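The complex is shown incomplete by one protein chain, all other protein chains being positioned as in the whole.
Labels run A and B following the written order; every chain starts at residue 1.
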Amino acid sequence: MLPTVPAVDAVTDSPGVRLAYRLPIDAASGWVSFTMAAVCLVWNTLVAVFVVQLGRGHLEGRPNWLLTWLMVPFVLAGLWTLFALCRQVLLNLAIGPTCVEVSFHPLYAGGTFRGFISQTGRLHVRWFQVQVVCEEQAIYQQGTDTRRATHRVYRAMAFSQRKFDIVPHQAFQTEFEFTVPNSAMHSFVSTHNAVIWTLVVRGRVRRWGEFERRFPIYVYPLAAKREPISETSLAAAGSAP
Amino acid sequence: MTYTTTIDSMPSRHDNPFATCWTRPGALPFHFADGESIEQLITKLCGQRWWGEITGTHGSGKSTLLAALIPALVAAGWRVQAVTLRKGQRRLPDEFQEQLRNRHSGYLGASLRLFIVDGYEQLSRFARWRLTRACRRAGAGLVVTSHAPTGLPELVRLAPDGRLVQQIVRELCAQVSASVATADIDASHACHGSNVREILFDLYERHERLRRAARTPACAGA
Partner (left out) sequence: MTPSVRLSLDAPTAQYQSGDRLTGRYLIDSMQPWTVRAAELSVLWYTAGAGEEDMAVHHFERVVDDPARPLDLRVPRRFATVLPASPLSYDGHIVKVCWCVRLRLFPQQGQETVAEAAFRLGSVSVPVAHGQGLRLETREPHS
């Protein structure tokens, strides 16, 4: 039992295709699109109700010009939310899913591990990186305010490549190595504080700008280390090809 | 970024005088303006039939003042029921509403009950109306905090100035030594105004950076 160290079930229950484990993407990434869709829907529904009423008035020869002009900024804002949502959807479609796998999990300080990334889409990539990042997070509640602070304590480049194209039906795939530093702090989660390790996939693509996808990883204390599982034994167990 | 092991000292809450354990309401005493005191505040509250509103911007010390006020009210014989509302919390918690409805609970009787709501402006208009009506009916006292006046009689309006911030920092640094200078405090106050909470977080950052810089090994690597 490891108090305050998060369980790795979410990762170890998900076998990879090329390497042992497939990393789930950080849930926060999906919330952006959902939130934009919700805001767009609510705002435009409300605006549409008023626009319909105003339209009826104009058609019946009872135009309310004051309200009509007042509605202009609201309509423009609604169109902007629609534009932003469409752009986000197209961005998600263009960039495509990112798949990250690791050779071993949980990770340990001082260890070197293999990773694999697969990126699909139709992209002209300016730069593409995989980084190992460690962040501290702290929540403080005082009065009505909740204050969330994040501080990055470590960032290292695991993979970097510039100026290449990703074409449909032919995902960009590569393996890389990454190291968890000696004497690094293990993953830690308590009610209001956390130390979180992540593999961050970042890139800049022509037309769509920058994107970032985060894949949580778990670093365990060395005292909990078990013998590394070889890929041969995994293959024999049917966990990996 | 180079990851270099250092000879770390034992981590402790005493590493930084601006850590939340030293600055939270209750840990940090409320600093009254010249000539004011908790007793004066209670006298004023009594004159307003135990209804009052504490107003001030974010981080101006409303919750800290409540932390000082509540024990004084309890010592004066009041039965205090307090709740802190978070952002977006538009109604009072069920147990608090239960206490409001219970006009005759306890051997002390309804007249010695005082309700405290930290974050009063979070409530909907209807919830505020229900609260004030319930307190009026019960003959209970009501003290609230809010960022702007909401119609209750004003008890105190908080607006910490630079002198107060300096005083708070001096007291914190008396317990745990800090590396921040007066210029740092002034700069932070100029940036954050009367939001003492943000000022203290800012000073936390500065102290932490200075502390780590002092421990950086002399030999620099790439």
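By definition in this document, contacts are C-beta pairs under 8 Å (C-beta built on N, C-alpha and C of every residue); 3 or more make two chains touch, one makes a residue touch a chain.
All values derive from a computational prediction rather than experimental measurement.
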Touch with the omitted chain, as defined above, among A:L59, A:V72 or A:A223: A:A223
Residue of B:A19, B:V117 or B:I199 touching the missing chain in the full complex: B:A19
Option from A:R18, A:R122 or A:R155 whose C-beta touches the chain left out: A:R155
Touch list for chain A against the chain that is not drawn: 2-5, 135-141, 144-155, 181, 183-186, 188, 190-195, 221-224
Absent-chain interface as seen on chain B, which is shown: 1-6, 8-13, 15-16, 19-21, 58, 87, 198, 201, 204-205, 208-209, 212, 215-217, 220-222
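Simple rule for what comes next: only the chains that are shown with their structure count from here on.
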Interchain centroid distance [CA atoms averaged], chain A/chain B, Å: 36
Of chain A, residues touching chain B in the complex: 140-147, 149, 154-156, 181-184
Residues on chain B engaged by chain A in the complex (per definition of touch): 1, 3, 5, 20, 24-25, 58-59, 62-63, 84-87, 118-119, 122, 145, 197, 201
